[in-house]
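Shown here: the complex without one of its protein chains, the others still in place.
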Amino acid sequence: MDLVAINLIDGLFYGLLLFMLSAGLTLIFSMMGILNFAHASFYMLGAYFAYQISLYLGFWAGLLIAPPLVGVLGALIERYGLRRVHQFGHVPELVFTFGLAWLIEEVVKFIWGNNMMAYQEPEILKFALFHIGSNSIQAYKVFMIFTSMAIFIGLLFILTRTRIGLIIQAALSYPKTVEALGHNVPLIFMGVFGVGTALAGVAGVLAGPSLGTFPGMAVVLGSIVFVTIVIGGLGSLWGALIASLLIGWMTTAAASSSFQFATLLEFFGMTPPADLDESYLRDLWTLSLPQIGPILPYIFMILILVLRPYGLFGKRDA
Amino acid sequence: MTGIPDSSSAVSPANGNALRSSLPWIVAVVVLLVLPQVFQANSAITILNQMMITIIFALSYNMLLGQGGMLSFGHAVYMGVGGFFCMHVMNLVEANELPIWLHVLPIFGGLFSLGLATIVGSFSTRKAGTVFAMISLGIGELVAACSLIIIVFFGGEEGISGDRTYFKPFFGVKFLQQNEVYYLIAFWTIVSALLMYLFSRTPVGRMANAVRDNPERAEFLGYSARWVRYFSFCGAGFFAGIAGALVAINFEILTETDLNLGKSGMILLITFLGGTGFFFGPIIGAIVFTLLQSVLSLQTELWQLYVGALFVATVMFFPGGLAGLLMMHQPAMRLGNLGLLVVPYVNTLIPAAIGALGLAGLMEMLFHVRHAAVGDIEMRLFWITFDSHTILPWVIAIATMITGFWLAYRNAPKLRE
Partner (left out) sequence: MRNTIGLAVSAVLALSLGTTAAFAETIKIAYIEPLSGPFATNGNTGLAEWQYAAERLVNEKGGVLDGMKFEIVPFDNKLDSKEALIALQVAIDQGIHYFAHGLSSGIGHALTAAVTKNNARNPENRILYLNYSAEDPALVNDACSFWHFRWDADVDIRLDAITDAIAQQQDIKKVFLINQDYSFGKAIVAAAERGLAAKRPDIEIVGNELHPIGKVKDFTPYGRKIVASGAQAVITGNWGPDMIGVGKSAIDAGYDGPIYTISAASLGITRTFGAAGKDKIHVVSEGHLNPPASERAKEYTAGFEAKYPDYDIIQPRIANAVEMLARAIEEVGSAEDVVSVAYKLEGMEHDSIWGGKVYIRPDNHQAIQDIHDQVHTDEGITFPLDNSEYGTISRNVIKMASMDAPTTCKMERPERP
């Protein structure tokens, strides 16, 4: 029972982290209709910027300064890169973000090198807040969970309750009309792209200390973020939230389980082969659920796409 | 191997035209026959082999992306799986002394990948666009992960290795040497490229273009967009399997790196770099990329940075890729005033190249200063040896970079005219 409670908290932590990334990505998708492959790279940049700032000014300054920096960089890339490629069509656009992800990783390696950075949590959050059983829950994780929840509520509020939010929503669906009403739609797009990447930057600043700050961190998380928004339904903020939490809990549960596939095979009336090395199914007999935990989201995504191509909460056909 | 764009020579019944369209193929065959006579070093031949394999793989990828409009993030799966199957065939031949020639091995690889493609394609090609792309990504991740788990077939991270010399000798050739393998791969490169070219001329190939550009209209004409996509997908899978079989023959080993997402991304990059709009685009891409990879990586540790920058620049400035760039000159060539372009080219491209070299020099010097051993201040760049800790080379590099780019920037508008 204790372990279940702990796993729920850990899954929430990971799910909300995914959500901060997928929220920005899904906003950008509903705006420009493209999947930004470099999104996780901005997450990485957030972590590295914050690390560099924290060396001089401490963790909190990094948390405040790094995301806007990432956002500005994202906006600039939208203005001078993506907008230019946009005229060539969707595939070049996608390929552009793909190349951008490659380039950002190489630049990060050039500047900071290949090694893991010693980016640490702030000292005042480095203690066990409470215990469940013998397991301790770090204060930093709780802080992260609350921060990301606050961001989600703030985002929802801005999008649905403020004038800017209404204009953005209108611009997403009817850009021509909004432009005719005198609003600067390209500027709105640039702004949304900037905010989306800044959100990814926040995720990077927060996740850097606990998940590690290294050049591969974007690749590790990159494709799973797509999976999240595809499962949730492209362009749906709520879908992104639900899918993030689902994936968070799913991978945590898989990693903490000790289910053996041999049990399943025996359930179907098969008997373990006498000599395992000779059997063609030997890999299945020795397989356990944690071994395939990280690929479960992909299986889930393929199933969703085959059965319901627009995702859980998607409204339109992608 | 051919300079024929996708769009021209739709109808060419005349004999003269037939000769014209077969000329590039004949030239290609001759060049492929002569190359190993010119370059006899084993390593050069190994690189040529790799280049030809990449050509087949890139062409097969372009059947999806360029001709069918399907963006795949998991095409390496079909190459890898075909190759793994061939390694097992190779080991079976060794164990049972089967009387099979090595030459037919690619057919096994192609058919096996075709089998996988028919299964995956049955659900992934129902929709194009994002759905197809994401399913391909999912399958790619899945198979790559499985390749480390299902050791019976994929051999874990060690991969599966074998020995090609146990096949039945082909008129005394036992494939001990690299150049014997070279001719086998060259043969399959020509055959596959020709078949893929002919495929693009068949009604299915033509309809693939139509479905890419306007699926709705194609449906109204009575074609099932889904079936057309399905056929292209299966065809692409088949040829990827042939490429995989050639990998098996050339390297005698297959590992997880042959089918993971990195490889799939690489082939997307190669194809796009070469240009997706023309049949010969991926060929150029494969040649240029293999060279960059093998030659540049011997010269500098930063080669991936340069390739990344080159790629982003290509997408931004030449979305048609290198082939598109070449074909832009076709009208001018036909009008016979290609000569007029020389001066603006010289004015723009040479400063741009100098600027790029200046920038690269700067990066290399930065890298050297930060990573070289203490006291090791000498460095060699562009055949010049100098001290990277003095000011002068930095000034020179920055100056060349700025002047180069500035001149290129100033002259670029003239080029457009």
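Just so it is clear, A and B label the chains in written order, and each chain counts residues from 1 on its own.
Methods note: a residue touches a chain if its C-beta (ideal position, glycine included) is under 8 Å from a C-beta of that chain, and two chains touch if they have at least 3 such contacts.
Computed from a predicted model, the values in this text were never measured in an experiment.
**Student:** Please work out which displayed chains the absent chain touches and list them by label.
**Tutor:** A, B
**Student:** So one chain is hidden, and I want to know which residue out of B:Glu97, B:Asp213 or B:Glu301 touches that hidden chain in the complete assembly.
**Tutor:** Answer from the full complex: B:Glu301 touches the omitted chain.
**Student:** Which one touches the absent chain: B:Met207, B:Ile287 or B:Val315?
**Tutor:** Hidden-chain contact among the options goes to B:Ile287.
**Student:** For the chain left out of this view, which of B:Pro24, B:Gly115 or B:Gly129 touches it?
**Tutor:** Answering carefully, the residue with contact to the hidden chain is B:Pro24.
**Student:** Suppose we count only contacts with the excluded chain; which residues of subunit B make the list?
**Tutor:** So the residues of subunit B touching the unseen chain are 1, 3, 24, 27-28, 31, 35, 38-39, 41-44, 46-48, 50-51, 145, 148-149, 156-159, 161, 163, 176-178, 247, 251-253, 255, 257-258, 280, 283-284, 287-288, 290-291, 294-295, 297-298, 301-304, 326, 371, 373-376.
**Student:** Against the chain that's been left off, what residues of subunit A make contact? List them.
**Tutor:** 2-3, 6-7, 10, 13-14, 109, 113-118, 120, 128, 131, 133-136, 138, 210-212, 214-217, 220-221, 224, 251-252, 255-256, 288, 290-295
Keep this in mind: only the chains that are shown with their structure count from here on.
**Student:** Just how far, in Å, is the C-alpha centre of subunit B from the one of subunit A?
**Tutor:** Comparing mean C-alpha positions, subunit B is 31 Å from subunit A.
**Student:** If we count contacts the way the header does, which residues on subunit A are in touch with subunit B in the complex?
**Tutor:** Contacts found on subunit A: 35, 81, 84-85, 88-92, 94-96, 98-100, 102-103, 105-107, 109-110, 223, 226-227, 230, 234, 280, 282-283, 287, 291-292, 294-295, 298-299, 301-302, 305-306, 309, 317-318.
**Student:** Under the touch definition given earlier, write down the residues of subunit B that touch subunit A in their complex.
**Tutor:** 65, 69, 71, 123, 126-127, 129-131, 133-135, 137-139, 141-142, 145, 149-152, 261, 265, 268-269, 272, 302, 304-305, 308-309, 311-312, 315-316, 319, 363, 367
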